[in-house]
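Below: one structure, written as structure tokens.
With one protein chain removed, the remaining protein chains of the complex are shown where they sit.
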Amino acid sequence: MHKEANEVLLEIKGLFKKYDDMTVLDDVNLSINKGEVVVILGPSGCGKSTLLRCLNGLEKIQGGDIRYRNKSLVDKDVNWQEIRQHIGMVFQNYELFSHMTVIENILLGPVKVQKRDKNEVMEQANQLLDRVGLLDRKDSYPRQLSGGQKQRIAIVRALCMNPEIMLFDEVTASLDPEMVREVLDVILGLAKQGMTMLIVTHELSFARAVADKIVFIDKGKICEISDPDEFFTHPKTERAQHFLNKFQY
Amino acid sequence: MQNLGINVFLKGRNMIRLFEGLMVTARIALIAIIIGSLLGIVLGVVWTSKSKWIRSVCRIYLEMFRIIPILVWLFIMYFGVTTVLNIDLSGEFVSIIVFTLWGAAEMGDIVRGALESLPKHQIESGKAIGLSFWGLYRYILIPQAVRRMLPGAINLATRMVKTTSLVVLIGVIDVIKVGQQIIETSRIEVPTASFWVYGFLFILYFVICYPLSVLSRRLENKWNG
Partner (left out) sequence: MNLNWQFIIDSLPLYREAAWTTLKLGFWGILFSLMIGFICSIVLYFKVKVLKTIVHIYIELSRNTPLLIQLFFLYFGLTKVGIALTETACAIIGLSFLGGSYMAEAFRSGFEAVSKTQIESGLSIGLSKTQLVRYVVLPQAFSVSIPSIGANCIFLLKETSIVGAIAVVDLMNVTKDLIGMYYQTLEALLMLVVIYLVMILPLSLILTWLERKVRYAEFGN
């Protein structure tokens, strides 16, 4: 994939996170350049989802620093509302607002939070919906949509805020197998356009196709950061080797 | 003033009379809760029948109490039934009848809900090992249903205890009536008597109902939480 100028957007330094007595993330260091697609892999419960949640201010951290455009996000006076407009997030269970139609879901953030002109946002929303092939569902309620459709809408909802970075938290994990593809295609399309993304997933072949960089986490620690081809053919650590073996029949 | 208030209760046999009144209230509540629950269990079992007719009759019976206020039922029994049948019924007897019928209706609904919420395969596996109709109820359905209905049943008992306060309105000499008599007789010596007596009754009902509420909530959390 293409790499633009090595402008660092997000930088994680010595991140430490624990729930009660259990350490979930331990001394995590990672930086994400503009236009880069970083895929985080690792066994279940290794802390990869927690890492994404920290980057969106949904979890408090106990140590280290997270910097967005060189501005620390661990200061007490950090305005998460502002930051979240630049760092979009898509969840495993879609989490569309169940009482709103598709278009209402999409407009809520741009119109109420960003105070943008409704017509302008509507136009953008229509374009995005068209791109994911769901323009005709814009007045549906989430309960009328399939999982794959809901997830594509959730991606549109996040994109419509014009974020600089997108976080994807196991977005295909709740989907029926036949719907995984339609969602991954959307993300692949975004990668081609140069969107900066941080993706947590279990879809290994997708990871290999989309990633500029693979980050392997185990037991809350980053074990290795590699080029995708290198990671899948010659993983540096035994743990990564072990992890990859589990997916082979 | 405070001294005067407390004097109301200490004067003469007032405390004992209040206690006697409370016993009348308690008698009505207890008899109605016990008989009502037993009838309600029978009703609930009948209610689970497959017959549409039986289900409808049960439902209408319950809705009669859900739609018409209990006080209206007390009036119907106390004034109406006595007129039609040309008999004389005491307020206490009428109260017990109305509360029992009401309790049976609500209890029936609780039992029905509990029985119907039991997983079907439990019944099927019971039948599969050759249990009879009674055996099915005795060994499978009732023990499981009890857990599901007990919190609701205790809640119903609390509601019934609270509602016994209405019996004073059809002339039963219950704890409230005794309180009113005490207010009457001490009107001159203790002008604030009604404040103290009604305050006392308020606390009295609370002391009885609160533990029941807590118990119901605890069981609910323990079994269904």
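Labels A and B are assigned to the chains in the order they are written; within every chain, residues are numbered from 1.
Here, a residue touches a chain if its C-beta (ideal position, glycine included) is under 8 Å from a C-beta of that chain, and two chains touch if they have at least 3 such contacts.
Nothing here was measured: the structure is a model prediction, and the numbers come from that model.
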item	value
Listed residues B:F19, B:Y139 or B:F202, member touching the removed chain	B:F202
From A:Y94, A:F216 or A:F231, residue that would touch the chain that is not displayed	A:Y94
Option from B:T48, B:Q144, B:S165 or B:T185 whose C-beta touches the chain left out	B:S165
Hidden partner chain, residues of chain A it touches	56-58, 80-82, 84-85, 88-89, 91, 93-99, 108-109, 112-114, 142-143, 150, 157-158, 161
On chain B, residues whose C-beta touches the chain left out of the figure	63, 66-69, 71-72, 75-76, 79-80, 83-84, 158, 162-166, 168-169, 176, 183, 191-199, 201-202, 205-206, 209-210, 213
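Here is the rule we go by: only the chains that are shown with their structure count from here on.
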item	value
Rounded Å distance between chain A and chain B, as computed from the means of their C-alpha atoms	57
